[in-house]
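Taking it in order: structure first as structure tokens, then the write-up.
Every protein chain but one is kept in place in this view of the complex.
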Amino acid sequence: MDSTIVILAICDGLSYAALVFLVSVGLSLIFGVLRIVNVAHGSLYAYGAYTAATLSLLVAPVSPWLTFPALLVASILVGTVVGGLMERFLLRPVYHLEEVLQLLITFAVFMIMDNLQRMIWGVQPIFAAEPVKLLPNISVLGVNYTSYQVLVLPLVAVATLFGLRYFLRYTLSGAIIMAVTEDREAATAIGIDAKRVFLVTFIIGASLAALGGALASPTTSLVPGMGTDMIVLSFAVAATAGLGQIEGAAVTALVIGLARAFIIYIQPELEVLVPYLIMMIVLLIRPMGLFGVNNVRKI
Amino acid sequence: MIQPITALARMSAAAALAATLLAFPAQAQDKPKELKIGIATFLSGPASVFGVPAKAAAEMIAEDLNKKGGIGGVPVSVSFIDEGAGGEALVSNYRRMVQDDKVDVTFAAISSGSCGQLAPLAEDLKMLNLMWDCGASSILEAKKYRYNFRSQANGTPEMLAVLAYLLKTKPDFKTIAVVNQDYAWGRESWEIFSTALKVMKPDVKVVAELFPKFGAPDFSTEISRLLALKPDVVLTTSWGGDLDTLVRQAGQRGLLQQSAFVLGIGESSMQRLGKDLPDGLIIGARGDHWFLHPEMKNDPAFKAFNEAFKAKTGSWPIYSVYHMQQAFSAYQGAVEKAMKANGGKWPSREQVIDAAEGLEFKGWGRGVSLRPEDHQGLEAQIVGVSKTAPGYDFKVLDDMMIFEPKAITTPAGQKSVDWLKTLPPDFVAKLNVQTFKHGG
Amino acid sequence: MSARLLSRWAIVLGVAVAAIFPLVLPSWATLITLILAKGIVVLGIIILLQAGQVSFGHAMFYGVGAYTVAFWERYVGAADLMLFLLLGPVIAMLFGLLIGLFVVRYREIFFGMLNLAFSMVLWSLLEKLYHYTNGADGIRVARPALAGISFSPEAFQYVLLYLTLALVLVVSYAVQRYLDSPLGHMLRAIKSNETRLEYLGISARRILLIGYVASAFLGGLGGVLVAIAQQIATPEFAYWTKSGEFVFIAILGGTANAFGAFAGAAVFETVRFFASAQLANAWQLILGVVLIVIIMFAPNGLIGLLNRRKAGAPS
Partner (left out) sequence: MSRVLISARGLKIRFGGVIAADGIDLDVIEGENLAIIGPNGAGKTTFLNMATGYLRPQAGTVSYLGRDITALPPRTITKLGIARAFQIPQLFLDQTVMENMMIAAAAQAGSMSAFRHLLDLPQRKEVEDLLDLVGISAYANRKAFELPEGQRKLVDIALALALKPTVLLMDEPTSGVASAEKLGLMDILTAALARQKVSSVFVEHDMDMVERYAHRVAVWSSGKIQVVGPPAEILNNAEVRERVIGI
């Protein structure tokens, strides 16, 4: 395998990893606090994408540059409205029930959202590529890349990573979220309002999923079922990283992104398998995931 | 288990009643009050880009047909089942359609997967079925059916026409790469294309065979690889969102400019891609139809049909719409032919089938015929290149060639791939076709 | 007690309806076969739920069962239905054993995730290895003979229905016995207190493995039946949404005992069947809402509802 391929694969892997990271870190964050695996996370990704596209097409005539803020607005909108409503009215009532049932609720939401999506945006592919077109192409070893993919996406991902780190380490609400993540009982014992933390966290997580979708929207056709595969992929990343692990998600997303890119160059047939194989190997060796922590039950 | 089952019992008791009330046995002689047409099409999932327009077309055509007095004086009614609901629901619904709703004919289906699943079932249920859109030639080559017909061409002539066009217009390419969806059509179409290519141009080197996952959202890695490999020609028989994404991402990164692209069935994406589709790409129409068909475009009925469809759905018809029309024409043709044969009396299903064998009917192109030996449809193929045209905010077909079905369709009783291997190297040179300019 | 009695009547009635009903409406023979076959798979989910473990990849065994038939017919040749009914579950069981040895070391979400991963690997392979599996379109399954006799299509759908019905009765009985047995109770003990289980000298992993293999067996059996009823096996059989459906059905019916599986399957399939027939583009929506309503207002599922209303506390 010559050096060209290596460099190209890295470029491709980066942009892919960036999207995967955004989605899976949201999933991971939510799990860390609510102890719920949100099956509807992929749908939030899809809604983020569709909403972003809709907004972009709306504002593009005014000024194409407005499409960039549109992406951001879309993700926050989806995260807050859809995510907020979902947590408040569908998850909050079932926190006292078994985990299985909570999981199933999100599965039901997935089915509903998937269906509504078809009703709202129809089945014809939607495409809003303004942001990509605005930025110039970059040539790497004579191969063209859109700077949107090799620069914007990775930068946003890195920014998000550090933003989250800062938020969780150095702000009060962040500290509270961390506290709940690390020890729910203790945190609630010292009088933290779990309800509020849950809501906020879920909205953040949902917004991240939506952001992933929004950022993907300029590069891809939006079609029914686009969220369905994303959810499983982000599961794999989150689990491999260790649920609730922010940095872990970043590293894992990178590993999976690069591995996938290389495989497409070397043995394209295996592409789809990569994330799951990596996940299984990691969990075989580290049951709690790369960065997960294992704590013994007190008796 | 009590509640659901009793509930279920109630529902279906009702259903049973309804069935008996509604059932008009389409036995010989006695003329039914209406002809029920059950249609399997994609109402959900990616392939609904074909299914939904086709559904609209079916409703439109049925309405229009009834205005004209229906088929053999009998009005038609259409009902639909969703191919997107998954294999199980599809089969169950098909059974319901046939056994409870007692439809007189079924049009099934779009995906070769569904056809492969429903054709044997139709045979079991002795139900006349027109495979109205699915392209896999193998279905009718592997097994001899009585109740199943294909009212349009299949993958072999479609690919062969595209290849012929490529060889006629860009004869001297050395390398080719393929990017197809990873499912039957993507694989089969490439098998047909590459087999024929090997025969006619053995020196061409295949530099990459990429089969990204069906519905893949992102092809940037595949594109990088092609940009690095610099093949002379890139073939893709993808469709729907996959094709849109591929073309746009390739366009954004200059791949469309670097290599000559062949979009095997790209006609269905042209209106969506708009200006993102550059000029000069080779595009197949999956048959002898195109809303600006060079021989038909001045036919008032044809124009009216297209206008009406545009008014109803907001876009011009794509091939699945014309295939739906062909299914209706085929059925109408068969019934009326059978009636004639039956001395004007209403024909039985078996008589309709006998009539269908060897039937010649007209869709919105040159005539189509149903080959008696294997029930394959014989239909011409239009291939052209994309071109900017005044009055349209998307690219249209130019330099169109219409390939007659005879030469490019696998003879009855042969398997496509074996037949392709027997083609002479000068096959394409021997094909003489007319070329039509857009608007010319 | 009367809850038990009630369930008895429920079974009798259910069996009666399943047996007689299709004679009225032939097209229902296959649908009811599907309901029963899926119920068998869901039994497997219910077994795992006893231990508090939810597998989001259980469809893989369903897929293994289906493809056992498909591959056998494709590479070995036609065979008797009896052989398939034996072969499918056994091979699924072997898969279950292999994968089980790995996944029973994990609990809750990790258990679910790993099962998911394994099923996705199987699914990807079925999709990708086109030349062996025919990819996404799947492999057609021919109608097999039963005990050497080959039937007409019409006759066969009834043969399959009654055969399935018989199998349902057998496996339901076996599963109920299993759940009441020491092994079954130890399985439930994993859910409530694994530590104590270990301090009784019992290996929770082994107990769970037994349950896992049993559920794999049931998954395989269901897969064989559905593949034959549908006359096709596709990668969809192993896709994660399918696993979701099975868990869905389990919760819908109620996990308290074996009958919930079939109650759930009946409701699920009927709703989907009618929904996709009447309002083709809203059936997921409807099912989703049904699920939410059930979870919020009847967390014990339909069976639980039944017992609660008619006989107080669920057994």
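As written, the chain order gives the labels A, B and C, with residue 1 at the start of each chain.
In this text, a contact is a pair of C-beta atoms (placed from the backbone, for glycine too) under 8 Å apart; a residue touches a chain by one contact, two chains touch by 3 or more.
What you see is a predicted model; the values in this text were computed from it and never measured.
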Task: Contact partner of the left-out chain, one of C:Val69, C:Met113, C:Met186 or C:Leu208 - done: C:Met186
TODO: Could you list which residues of chain C touch the chain missing from the display?
DONE: 177-178, 180-186, 188-189, 191-193, 195-203, 210
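Following the convention adopted for this analysis, only the chains that are shown with their structure count from here on.
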Open item on the list: Taking the touch definition from the header, please name the shape of the chain graph: line, ring, star, complete or other.
Closed with: complete
Task: Chain pair, B-C or A-B, that carries the greater number of C-beta contacts - done: B-C
Open item on the list: If you average the CA coordinates per chain, which chain's centre is most distant from that of chain C?
Closed with: B
Open item on the list: Nearest whole angstrom, what separates the Cα centre of chain A from the Cα centre of chain C?
Closed with: 32
Open item on the list: Suppose each chain is reduced to the average of its Cα coordinates; what separation in Å results between chain A and chain B?
Closed with: 38
Task: Residues of chain C engaged with two or more neighbouring chains - done: 127-128, 281, 283
TODO: Indicate the residues of chain A shared as contacts by at least two other chains.
DONE: 118, 269, 272
TODO: Would you tell me which residues of chain B are touching chain C in their complex?
DONE: 1-9, 11-13, 15-16, 19, 43-44, 80-82, 85-89, 91-93, 95-96, 98-100, 111-113, 116-117, 120-121, 124-125, 182-184, 187, 211, 213-214
TODO: Write out the stretch or stretches of chain C touching chain A in their complex.
DONE: 49, 52, 54, 56, 102, 105-106, 108-110, 112-114, 116-118, 120-121, 124-125, 127-129, 195, 240-241, 244, 247-248, 251, 281-285, 287-289, 291-292, 295-296, 299
Open item on the list: Can you tell me which positions in chain C touch chain B when the two form their complex?
Closed with: 6-7, 9-11, 13-14, 17-18, 21, 24-28, 30-31, 34, 127-128, 130, 134-138, 140, 153-154, 226, 230-232, 234, 236, 259, 262-263, 266-267, 270, 272-274, 276-277, 280-281, 283, 302, 305-306
